[in-house]
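A single protein chain has been removed from this complex, and every other one stays in its place.
Chain lettering (A, B and C) follows the sequence in which the chains are written, and residue indices restart at 1 in each chain.
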Amino acid sequence: MVKLSENRWGKSGVRISKIHRSDHEDSISDLTLQILLEGDVEPAHIEGDNRSVLPTDTMRNTVYCLAQDSLTDDREAFAGLLCEHFLSRDDVTRAEVSISERLWSRSGPTGFIGGGSETRTATVAQGSGETGIWAGIEGLVVLKTTGSAFVGFPRDQFTVLPEAEDRILATSVTAIWRYSNCPSDTTATWEMARSILLESFFGEWSASVQHQGWLMGTALLDAIPEMEEIDLHMPNQHHLPFDLSRFGMEHKGTVFQPVSEPYGDIGLTVTR
Amino acid sequence: MVKLSENRWGKSGVRISKIHRSDHEDSISDLTLQILLEGDVEPAHIEGDNRSVLPTDTMRNTVYCLAQDSLTDDREAFAGLLCEHFLSRDDVTRAEVSISERLWSRSGPTGFIGGGSETRTATVAQGSGETGIWAGIEGLVVLKTTGSAFVGFPRDQFTVLPEAEDRILATSVTAIWRYSNCPSDTTATWEMARSILLESFFGEWSASVQHQGWLMGTALLDAIPEMEEIDLHMPNQHHLPFDLSRFGMEHKGTVFQPVSEPYGDIGLTVTR
Amino acid sequence: MVKLSENRWGKSGVRISKIHRSDHEDSISDLTLQILLEGDVEPAHIEGDNRSVLPTDTMRNTVYCLAQDSLTDDREAFAGLLCEHFLSRDDVTRAEVSISERLWSRSGPTGFIGGGSETRTATVAQGSGETGIWAGIEGLVVLKTTGSAFVGFPRDQFTVLPEAEDRILATSVTAIWRYSNCPSDTTATWEMARSILLESFFGEWSASVQHQGWLMGTALLDAIPEMEEIDLHMPNQHHLPFDLSRFGMEHKGTVFQPVSEPYGDIGLTVTR
Partner (left out) sequence: MVKLSENRWGKSGVRISKIHRSDHEDSISDLTLQILLEGDVEPAHIEGDNRSVLPTDTMRNTVYCLAQDSLTDDREAFAGLLCEHFLSRDDVTRAEVSISERLWSRSGPTGFIGGGSETRTATVAQGSGETGIWAGIEGLVVLKTTGSAFVGFPRDQFTVLPEAEDRILATSVTAIWRYSNCPSDTTATWEMARSILLESFFGEWSASVQHQGWLMGTALLDAIPEMEEIDLHMPNQHHLPFDLSRFGMEHKGTVFQPVSEPYGDIGLTVTR
């Protein structure tokens, strides 16, 4: 006699960013949740009767809807709230909610640096063909909660994107520059370049990723005379407002869904 | 004098699955696209004037909309069609479209095996505490274009999922079973287990992932007497119908967007 | 009162390839092992007394040494043998050995294809700048157990590499070719190209990766008239003979350690 001895169903990889806005500075919760339920679901397994199977899509929606009012920096409290919500159903016997939080470093009132994958690069080529000295930074992850817009773009029959006067802008900057002369202290120059990239990104309002990249590239060329050319790659790490109107709720500009793919892929080269 | 020497913008990581349906057998195109444009976009970079910046979201939509009628197994033809589409705009001077195709092996008229990450596992524990012999398979990626439903589930205030009488079902099966007695030929037994998993998945209609898992688990226990218990983990690799109605088009059941996260996370344990 | 309630130590990520050689055809075991022991090791934790802590490096060596005589295709038997070996020590109370096997498809008596990550690629560029049509294959993983040498290379003060008259050759082929004219059936042409790459790799003896790449590239250009140029990238997936002589054993040409990094990085472009 074969029997179902354990069951569990839920939603994994639920990514949510909540911006906690205040007058003097914003903070951010960047979370990935896993919800796992157990229940009296033998009929679903054995007979295909889904009357007790809460869809995992519903679980996902629940996270975003409850987050708008109830998500604070107390992760355990939000996990507990979700457990209680799902356990209020008769057919759910156990709920387990796990939250994994990506940590950001603050950089000013509305700016954040998502450390970790950042590397310093150096390339030297000698001999025949193309030669030179390049330095760079890869994986400089930055996010700002305001100071970025995207409006006035062309529309065709496939365009549904709404205009955004003020949006979250997040990207992983790769900047590779070529030196006409190698600076005497390459480490100090690299650190100055990194600072300038951050100051420009967090300090200058932009009308697009392209505009932001231009501002960053020209700031670098202005400050570092040995720099001859700079190539910037700034993939747009989209943070989509989660559509709460489907649940009769108003979106208050705080609850977003970060998505990994597809992503806007922007690059530019700025030269003297 | 600083100038913009190169520009490029586009959309990367655009994932699309198209099911080419026919009476005797279906085929599948599982593609990831990158679109990169160049154009006369100095005003966008320098002045923040977006009049020439086709949104990357529009590029993404274009892929799905054109795919319904025009995507065949000629990848180069579809890439060329997209290039021509974008180059028909005055402000685009160059278009480059790259397609990367994941390859599936056919298994029956509507079934496919997405090889590659599949591994055979074996674990033996001896001494104090829990002991035993476990064998298994990890990363058995399977997809069927029909023979799966999900209807009759409960709805609450956060439920918007439509009922699906016939949907794509794709998952990466991890199955770990415990032997009460080790079979004399562990390799032959493992291969039999793999075959049974595939036959059950492709051959048996299911009302949910849970139902499908139960059918697979009981088929294994029925066929292999040394198997005492089987644990199945079957994350739902969602293939969402891309909403073409926003563009005045009817969805013909062929164009889908595979998404990596979040994903439905289903597990069960079947025991004698 | 604080106490140690659980302990476990071992070695993870132990990669071993064993070639089972025979007159008519070879087979391969490509395994990654994890060994986890438990024991009476409170003094090690609390007092730093290591008398009972078998080094994890020893566990690794044990895998390779026992594999030469005892590793067959019965994974559970080898895991059990390792458990028994470690449990024969007085200070070990529990042993758990897990084996994960990467699966290869046979292609001839000494050739194997390691499926999974393989993709078909297509790129079309139109407009200003460089234009054209490229097709390709990425991640075609191949391994042959014989038919590859590397001898007669220059030696300097930093060279210790021994000459190899007959070695394992494994690589993940990326081949990107440019069409002068797009073939009428791009799918059939792509499949022919893949077959030719495999035939050449498995069928032709080579003196180096460079030599192998040249043979593959010229075979393609010979067979497919629309192909104008081909770029091959063939990173060397090294399989190092594990040094058994340190343990008084003779290496019989069957036990290898695959290493991921560093790797030999070979590329070439062949043109008409």
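By our rule, a contact is a pair of C-beta atoms (placed from the backbone, for glycine too) under 8 Å apart; a residue touches a chain by one contact, two chains touch by 3 or more.
If you're wondering where the values come from, they're calculated on a predicted model, not measured in any experiment.
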Chains shown that the absent chain touches, full complex: A, C
Listed residues A:14, A:71 or A:99, member touching the removed chain: A:99
Selected from A:49, A:138 or A:228 as touching the chain missing from the view: A:138
Hidden partner interface residues of subunit C, rising order: 1-15, 34, 36, 41, 44-46, 48-58, 60-62, 65, 89, 91, 150-161, 206-211, 213-214, 217-218, 221-222, 229, 231, 235-236, 246-247, 260-272
Contact footprint on subunit A, counting only the chain that is left out: 38, 73-77, 79-80, 82-84, 87, 92-103, 115-129, 131, 133, 135, 138, 179, 182, 185-187
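Keep this in mind: only the chains that are shown with their structure count from here on.
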Where subunit A and subunit B overlap in contact partners, by chain label: none
Remotest chain, subunit C as reference, centres from CA atoms: A
Inter-centroid spacing, subunit B versus subunit A (mean Cα positions, whole Å): 23
Separation of mean Cα positions, subunit C and subunit B [Å, integer]: 27
Subunit A and subunit C, separation of their C-alpha mean positions in angstrom: 35
Contacts with 2+ other chains: residues of subunit A: none
